[in-house]
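Only a single protein chain was left out; the remaining protein chains are all shown in position.
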Amino acid sequence: MTIVTKDITLQTEGNCDITDITALIEEEIASSGVSDGTIAIFICGSTAAVTTIEFEPGLIHDLKETWNRLVPQNILYQHDQAWGDGNGHAHVRAALLGPSLVIPFVSRKLTLGTWQQIVCVDFDNRHRSRKIVLQIMGE
Amino acid sequence: MTIVTKDITLQTEGNCDITDITALIEEEIASSGVSDGTIAIFICGSTAAVTTIEFEPGLIHDLKETWNRLVPQNILYQHDQAWGDGNGHAHVRAALLGPSLVIPFVSRKLTLGTWQQIVCVDFDNRHRSRKIVLQIMGE
Partner (left out) sequence: MTIVTKDITLQTEGNCDITDITALIEEEIASSGVSDGTIAIFICGSTAAVTTIEFEPGLIHDLKETWNRLVPQNILYQHDQAWGDGNGHAHVRAALLGPSLVIPFVSRKLTLGTWQQIVCVDFDNRHRSRKIVLQIMGE
């Protein structure tokens, strides 16, 4: 059993910018030397999150619209009143969606469905450089 | 430390069909030969998700009603405009609820609360055959 920890860095646009990170993660598994195991995917930061979705333009739009409807930017947040960052909505959305995912892989291949991609969703109100920690454990 | 990967297959009805998979997961842990460790539960596919809930008819109804209210089926999704699948709401709900869970077990027993069951929620708009990957790691 071995453990490999890697970081990947993304440049994101913010405002619910959704980035497909599946290929980056597949590369890290391929180069890890681990055949069967689990990858933990964790986003550092409190205004972005990770999940899986079918990465196609319609759903990217639909997911953004859903967040605009459920946790709008233009209502009052005490975070914004106190700190003036204007990203209270981004913090709340990220807490709801969650910072971590765990995905098994077998024979160096992620066990994703055919139309299932791993995405980072950046909710912040400006462009950001994002660090995602990948930890591969297996044999 | 050993690692065991298993698949389970469910026949689901779709339309927020909620299946209690706790007993299936307990069986896999019992037969794995691993006493203490973590099980990663991952659903393959982008229109279903996993979580825990008290599995009783009232809450099954309440969870469905919540999704109908928060991410309704009958609003416009660009996914449906583009692909005609009619399951845009299912993709968005699954992305919000998430595809993975991690649960520790000790002496072959899951560390669940008394009224806490592991469920697969199938949001698709039709019946499906669902694969869930279980990866047990421990000693």
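Labels A and B are assigned to the chains in the order they are written; within every chain, residues are numbered from 1.
Here is the rule we go by: a contact is a pair of C-beta atoms (placed from the backbone, for glycine too) under 8 Å apart; a residue touches a chain by one contact, two chains touch by 3 or more.
As the structure is a prediction and not an experimental result, all values here were calculated from the model.
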item: Which of A:Ile21, A:Ile53 or A:Val71 contacts the chain that the document leaves out; value: A:Val71
item: Of B:Cys16, B:Leu97 or B:Cys120, the one touching the omitted chain in the full complex; value: B:Leu97
item: Touching residues (missing chain, whole complex) on chain B; value: 1, 36-38, 51-54, 56-59, 61-63, 66, 70, 96-98, 101-104, 106, 111-113, 115-116, 137-139
item: Residue ranges of chain A at the interface with the undisplayed chain; value: 1-3, 5, 40, 42, 44-46, 70-71, 77-83, 88, 91-92, 94-96, 98-102, 131, 133, 135, 137
